[in-house]
Every structure is written in structure tokens, then in C-alpha cells.
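One structure below.
Below is a slice of the complex: some chains, not all, each in place.
By letter and in written order, the chains are A and B; residue numbering begins at 1 in each of them.
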Amino acid sequence: MGKLNMVKALNLALLQEMERDEDVLVIGEDVGVDGGVFRVTEDLHRKFGSKRVIDSPLAEAAIVGTAVGMALYGLKPVCEIQFSGFAFQGFHQLENHAARYRQRSQGRFHCQMVVRMPYGGGVRALEHHSESEEQFYAHIPGIKMVIPSGPRNARALLVSAIRDPDPVVFFEAKALYHAAREDVPDEIEALPIGRAHVDRQGGDLTLVAYGAMLRVAREAAQILHDEDGVESEVIDLLTISPLDRETLAASVNKTGRAVIVHEALRSFGPGAEIAASIMEGAFLSLEAPIRRVAAYDVPFVGFAREKANVPDVGRVVAAARETLAF
Amino acid sequence: MPRKPLEPPFTIEHLSILDSDANLDAALEPEIAPDVLKQMYRAMLLGRRLDERMVRLQRQGRVGTFAPIKGQEASQIGSVFTLRRTDWMVPSFREAAAMIWRGWPIEKLLAFFAGRLEGGQPASDQHDLPITIPVASQLPHAVGLAYAVQYRGDDAVVMTYFGDGATSEGDFHEAMNFAGVWHVPVIFVCQNNQWAISVPLKKQTHSRTLAQKALAYGFPGVQVDGNDVLAVYAASREAIARARAGDGPTLIECVTYRLGVHTTADDPTRYRSEEEVREWERKDPLTRFSAYLEKKNLLEQGLEQQIDDEIARAVQSFESLGPADPLTMFDHAYGEPPPHLLAQRAEVAERLRRGAEGKPAEEPTVPTPMRGQRKTSRWAN
């Protein structure tokens, strides 16, 4: 396939899975003729028709809710929520139902479905178009919560999400859609859900990140290497829930220090669970408090103030230095 | 160019065949085989008798909160009888009679209301969803199922149940709208029993009927006397024929009444009059249907006893279930349990093994009342 950006890589995953499996279909607002407002479903409508690539009415609860019904029948719907900020309109269908049908029916039914949504800042967007809500999904058992960090793993994780027998909430960082291209192999590739990736190895400090924050963590690691001679281990979570606690603990048992970076709000955010679970798994190795670099606890700042709110390399480096100096 | 009414005008019809005095409108009488008529009556009576038994079991603390169907037997049985086994049935939480007809064993319903996960498992060949508690939230599932049926080209329709209160929820609206746009084989059966707990219909919506809500979605809506099993049957059969022919969804409003409590935790004397209840008791769906069958010589002797025995056997078999195994709560959370869940399971297993300090106490047999502290309750003060 050559080098693809994340939009194209995701599109490829959908295309190939739809070719492989007639039960896979796509539903959402503007996913059909328009190819999705970010073009992730581009061309699928032309190839598979409007029964398989459904331009739905404007109603998130029914997008998720009818997808639940389709999944109960054995189809494998991939929903697109146009922006993660509008997913709350359908939140009850995920929490009340998608997550629960397997247990409620004691295995007679389950919901093999994916709910894709663009999340996060960096695209000069209005309210509800820049937030990072992964925490809300991570706290729902029965659901898996996945956030890729680049074209190749995005494609491989979306393939796995589509094949996963459980409902998967799949966040796509808007800031990454066109940020970089990567070599994406022709043949279908799948990455296991639930497994973090050690993106860079190091013994002095663990940097935990995911999604668009991975590159921030990477750059911070490079600066720490170049300027401070510090070797950071960068962990790309990829799956938020179920959390790969083993990989986290193993890293911090080695480094003794950790900084967590995410775009989600800090308080009661995903960093809390990551920190708590590191503490549980590596307590005796901890040499400094685990720091969280996150968005501040305010509802919405507007894109004119976004840069001051979303973690950047400077903040991560500063937090890392304080952690190292502790 | 002037101010002009749109043509054709919008109409909603009302259907009634067998009135509360058992007068039959013979022109409209549906053709139903005598055997089926007998089965229908049996199913209605079973619903009625089970109801009474369930309420007693709840009062004794042997099951938890239960939602009785008394008064709504015709709405449920008239509609569900028009389904084939291969069709889909999507219940809310007040369809005990319909669910039993669909093949749910009574002991499974008992287990469900006794707070056991086992009670939610349909048989592997059953095309039924389990009970849904969040009001109206099952309606999009019914539409999704119907979409899937159409997508696969299968020969089936979907029937889903809900109450008058449910029509206020956003999920109702979105499901109806998707059904209209997708033109899928789904039948929305609204059991308008006049009350949503303590809220009467007139506080629920300012619409004249519930059937007319279908006008907003561009598909047929019909109002039927929901205590008239023949009318419900006729309207459902028509809706199903339409759905099977690829002519899309229908909303059926069954005008009925909940004669009993909302649930076993409810005290309806707080919000509605005895007279109202008595008035509706005169419209009892069982009375008029048994009169109809009587004329046809289709009433069976000893049916009540037969049914009571069946229920008694089910209660017995339910009560002989062993205690619930806590460890199974970890099953079916995911397709494969993730590591942290295995760890939690191991923790519980260890706790159970160790017994003593960590051991979960036995469940209390007298339930804490959920609501409607009856004056006799030990909680009242």
C-alpha cells in the first residue's frame, strides 16, 4: 500500500474487512455519499452500496442502538459518531446495552460492534469538537476502549476491533488524521487489543501516552535524551481498557519513575487509573510520585486557548525533570 | 399559493371488534382456528394466574420486584400470537404472558425476578431478546434486528413492546424515525395502560392518541381496543402482513389498563381512584373473551387448575435451584475474560475458599422495599 496517512489507513481497514466479511457494515452520519466528514469511509458507499454503508438520520442513540440490534442478529456494525463530543447523546445505548447484552443473556447474545469516533484537539475546532472523553468508556466493563497512535497501528487495531467479539469504542485523534504517513502493508495486519507497545526503551523514566500524545511523549523523550542524558521508556497504551497493567508495572519496576500524558481532563481521568495501577504493580520500585500531565479541569477553553491547555512537549519535559529530580 | 391544507389529510383509525359486553362486530371478526382460540385463552389465563402467584412470591420475599400484567392480557396475547417462532420478539419488562407464549419457561422468569442472571438467557433457538428495563431503550434494538433481517434477506418480522410512558423517551422517537426511513419489518406494540407508574397519560403527552405519533414518521398507526383480543389480533395480523410484504413498520396502540400495581413496590391508591379501577375491571379482557369462547363452545373445563398446577411445578423447580454461585458473575462479561478480571475472579474464589472473614453473607430473605413504603411495612415511619 505504501505510505498512508491515518485516514487512508483506517479506510483500508474498513475496506478490507468489508471485502472479507459480508456481515461488516458501516453506519453513521454522512458516512455514505460524503465518505464521512473526515473521509475515513471514503468510497465505501460506492463500493458496497447504501445498505452496507448507511447514511443514518441524525441521532446518535439510534446509531448505537440500532447497531446493537444488528449485532444481536449477528451482523458486525461499525458505527461512526461524527465527533466524540456528540457520543453522549447515545451513551446510554452503550452503557445500558452494548456493554451488557452478553452478560444479560448469559452468552446467548453479544454485540460484536465498533463505535469509531474522532476525538481530541489540535484542529481549531469549536466546542464539543476538541474534547477527549476516553475515561467515560474505560469505566464501562464489557466494552473495550482503543486509541491508536499512528496510521499503521490504527489500521491493525481497527481490524482487530471489527473482529473482536466484544463492543469496542475506537477513538481516532483528529490531530493525527493527516499528521504523518507510514508504511502500511498490503496484507491485512491485526494487533492484539489489550496490549501496550513499548515505543522506546529506557531505564530512567517511564512515559505513558497514547493517541496524539504519543508524539509529544516521544519528542519529550528525545529532548530528555539529548539535553539531560536521560533514557526514557515510552509506552504507547493503544488499548485504554482493559489496561495492560503488566507492561506498565514491568516498565516502572525498571525505571522507578513515571509521567503519564493525556489530553483528557486530569481529575478522575484515565491517568488516575494508570497511576493507581502502576502503584499497585510497582510500589516498591517507585522513587518519585507518578505525575500526570493532562488537560486542566475546565469544561472548554476554545481553540484560541487550546495550546495552553493540551499537554505539550515543554510540559512533559518539565514534569519529567521534576520527577527525575525528586 | 394561499394558505392551504395539505392533501390527503392525515387519519388515524380505531379498531374494536368484541366490546366490553362481549358484543361482536361480526363483519370484522378475524378468522382464527378454534384450537388457536383455545390456546389464546389459555395463554391469557396463564398470564393472569402467574401474576397473582408472582405477587404472592414477592410478598414472601421469594422473588424481588415484579411488574404484573393484569388487565393487559389481550394486548399481549392478541399481538404475540400473530408471530411465527422464527420472528423476533423484543419485550420491555411487562410481557410475562407474551414471553411465556414465546417459549420462556416460567422458572426462568422466576429466576429473573429473583435477581439471577440465569433468568435472562433465551434458549439458543429462541428469537427473543431478554427483558429490558430502561424504558424505550429496546426499541432501537428491534429496529436494528429488523434491518438485519432485511439485510440478510431473511423471512422474519420483529415485534416490540412498550408502554405509554415509553413514547416520551428520545429512544422511542429515534427508533420510530429510523424504522420509517429504513422501511423495515418491525411492529411497535404500545400497551397504553393509561399510567406510567403514577403519571397519567394526559401528563405524558398532549397528543390525542398515541397511534397518531406514527404520522411523524410517515408510516401507519392504528388504535385498537387493547382489551379486545380479537381487535389486537386483527390489527397485528394486518401489520405483520404488511411488514412481511416489505411494506414497512406499523405502530399499534393498544388501549388497555393496568389493573394491578405498577410493580410490587408500588401503591396505586396514592395516585388513582378506586372507581377508575373498577370501571376498567368491567372491561376485563378475559371476561369478554371467555364469553365469546363460551358461545363457540370452546371453554375448557378445569383449565384454571391445570394452569395453577403448571405454575406450581415451575415454582417448585425454581425453588430447587441451588444457591447462586458468585463466581459465575465473571462469566460473560467479555468474550474472553481479560487478565484483571481473572485476577478478580481468583480473589473471590480465594475468599470463598477461605470462608470465614471474607465470606459473603447470605442474602436477606425479606427484601428492603424499593419504593411505596406500604403503611404496614416495617420501614414506615
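One rule holds for everything that comes next: contacts are C-beta pairs under 8 Å (C-beta built on N, C-alpha and C of every residue); 3 or more make two chains touch, one makes a residue touch a chain.
Just so we're clear, the structure is a prediction, and the values are computed from it rather than from any experiment.
Asks: How is the whole complex made up, in copies of each labelled chain?
Replies: A x2, B x2
What we mean here is this: only the chains that are shown with their structure count from here on.
Asks: Return the distance between the CA-based centres of chain A and chain B, expressed in whole Å.
Replies: 39
Asks: Quick one: which bits of chain B touch chain A in the complex? Just the residue numbers, please.
Replies: Interface residues on chain B, with respect to chain A: 117-118, 120-124, 129-130, 132, 134, 137, 139-149, 151-152, 170-171, 174-175, 177-178, 181, 331-335, 338-341.
Asks: Spell out the residues on chain A that touch chain B in their complex, using ranges where they run on.
Replies: It comes out as residues 25, 51-52, 56-57, 59, 61-62, 64-75, 77, 92-93, 96-97, 102-110, 141-142, 144, 164-166, 194, 242-243, 245-246.
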